[in-house]
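Just one protein chain is left out here, and the rest sit where they should.
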Amino acid sequence: MPSSQAPSIAGSALDPSAVRPDIADAEIFRVAPAELRAKLLLLRAEGCSLLLDVGAVDYLGREPRYDVVYHLLALPAKPSSVAEIGVPRRVRVLAGVPAEAPMLPTVCDLWPSANWAEREIYDLFGISFEGHPDLRRIQMPEGWEGHPLRKDYPLRGPAREATPRPAFASKSNVPAGTPPAGKVAAALQKQIARARGQAPNGTEKT
Amino acid sequence: MSVTPEAVARATTLDVVEVKGNAMTLSMGPQHPSTHGVLQVVVEVSGEIVEKAEMEIGYLHTGIEKTAENLFWTQAGTVIERMDYLNPLGNELTYTLAVEKLLGVSDRIPERAQSIRVLVTELTRIASHCVWLGTGGIDLGAISTFFYTFDIREDILDLLEQSGGARMHPHYIRIGGVNGDVPAGFLGRLDALIAKFPQRMRELRALLQNNPILRDRMIDVGIVSPADALAWGLTGPSLRASGIAYDVRKAFPYSGYEKYAFDVPVRDDGDAYARFLVRLDEMEEAMRIVGQVRKELDTSGPIMIDDPKIAQPPKEAIALSMEALIHHFKIVSESFRVPPGDVYVATESPRGELAYYLVSNGNNRPYRVRTRPPSMYNLQALKHMVPGNLIADMVVMIGSLDPVFGEVDR
Partner (left out) sequence: MEVMPGQFMLGKLDDVARWAQSSSVWPLTMGLACCAIEMMSVTNSTYDIARFGSEVFRASPRQADLMIVSGRVAQKMGPIIKRLYDQMADPKWVISMGACASSGGVFDNYAIVQGVDTIVPVDVYVPGCPPTPDGLLYAVNLIQQQIRQGGRGGILAKA
């Protein structure tokens, strides 16, 4: 439906090489999975001592399908004051991971904080991390099938995907489709009939 | 027997314990009075000394991120609020700032709205530290602390209920501003709280700070060096207690924080006592900011951006203006579209750097909401802090890291 709010499709977030609006929240690097460790080692040597976050995004329909996003922060590794820290350097590294063999090298040996984050990506997206000391599910129970945050996984889960909404609809002791009854319902029906110019029992007034 | 994946799996299927010689593998949690929520720590203990600890999380995994992908930009804030449930307005603020950055309207948010945002966020910080201190005290057996801190918290929640409509999760901070100005009587109550607070802090400090039992239990417990803190991804009070004065409000100011004068408490010792002192000082610094914001609220002004495509028109206008009605209808029924792009916006939550990495594909729903959960990164450090310490020390360490499981598991 045409709307003044609809933006142009150019520069879509789905396009890995797209020019993004100038938000300037971090230095952004996009690398291939094979160059990932080299780039992160280089950044760590340049002073990016804090791995803030490792996250993933599923761009279903794009090649490569997933983006794994590393956010880094350069902080001095010694007691420092607010003035000494100033405005630390923020870096974002994106690695495109293909759907057929979703695997990346781990960075747990560089930053131990990546341990649970990589497990979570494995659990919710199915991307494996080569060299991870303990790669198993973290949020979902052991033995859960499927990777919930993928775009082709239904929100309510495959078991309940087809069941009616809301979930508590089945808990009512009045079956769905029961016609309304009682004094209030009857009065309402009379009012509706009057408004439609019908006789109270629903037939047309002559 | 050690904490292998098999042992952990057995513990999660609720079969108990391995016993070998003096060493026992026990499951502490997920229902436990001292784990601060649904955390399971599978510990290998010999006597009272923990040899190894493996943490199991996921007992509160709610799929909030995926739920947010199925809600409008305006609605997603309601579920995102429920991540770090001790800091709901902080979560909302971070998400809202990120969406505003993607929309490109960050510099059009009215000043009064920004002041109110800072006010409620700092009040929430104090309220969150009140819960930390109260429950931390209970862990140590100092039960009266709980009543003192929750009294302060009740005053703050009264204020949040007055302005936002609910004690917790008021969805008060909206994209474009805040949902309604502070009502009549709010500023008077805020003044009363500002006046009462210093005495309360004095009482808390007198009760706790030099208490020999508290000092014995917290000093030299859970020492984290600055290099280790960075390696394990600690942020917030836990990082500042190890000497690194990184506070997002100072390094990357947002929402007008550069206007306010406040200090960032930092300690060098890196133990639980240092983290305790840093948070106590932070409560006072937060109240200092609240006092400065209070002065700004005497002059009136708009509290929502003047853009009918983003902010709903005021209710009075809807009855009189056709355009206002249509804009209201469009925003409520299908929200607005956010230009494609991705952004990472961070704020300082009571637990550390809370950030959202939002991806938009031009639609009226978020394409991806990735949270940078400070509690999850803070909690990972526990595995390395614990070995060689008593179980009782482990309880103190968990309390000093202040995890909130709504955020760890999402």
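Going in written order, the chains are labelled A and B, and every chain counts its residues from 1.
To be clear about the criterion, a contact is a pair of C-beta atoms (placed from the backbone, for glycine too) under 8 Å apart; a residue touches a chain by one contact, two chains touch by 3 or more.
In this text the structure is predicted, and so the values were computed from the model without any measurement.
**Student:** Would you mind spotting which of B:R82, B:R215 or B:K259 touches the chain that isn't drawn?
**Tutor:** If we include the chain that is not displayed, B:R82 is the one touching it.
**Student:** Looking beyond the chains shown, say which of B:P30, B:P226, B:P265 or B:P366 touches the absent one.
**Tutor:** For the chain that is not drawn, the touching residue is B:P30.
**Student:** Given the full complex, what residues of chain B touch the hidden partner chain?
**Tutor:** Touching the chain left out of view, chain B contributes residues 12, 14, 30-33, 37-38, 58-64, 66-67, 78-79, 82, 85-86, 88, 131, 134-135, 146-147, 150-151, 153-154, 157, 167-169, 405-406, 409.
**Student:** Footprint of the hidden chain on chain A, which residues?
**Tutor:** 139-141, 144, 148, 153-157, 160, 165-168, 171
Heads up, the rule we're going with is that only the chains that are shown with their structure count from here on.
**Student:** Chain A to chain B: how many Å between their CA centres?
**Tutor:** Centre-to-centre distance between chain A and chain B: 20 Å.
**Student:** In their shared complex, at which residues does chain A touch chain B?
**Tutor:** Chain A residues touching chain B: 3-7, 9, 11-14, 18, 20-21, 23, 25-26, 49-53, 55-58, 69, 71, 73, 75-82, 84-88, 90, 92, 111-113, 115-117, 134, 136-142, 148-149, 155.
**Student:** Can you list the chain B residues touching chain A in their complex?
**Tutor:** 5, 9, 12, 57-58, 61, 63, 65-67, 69-70, 101-102, 104, 226-227, 230-233, 235, 242-247, 250-252, 264, 266, 268, 309, 330, 336-337, 339-346, 353, 355, 357, 359-362, 367-368, 370, 372, 376-377, 380, 384, 409-410
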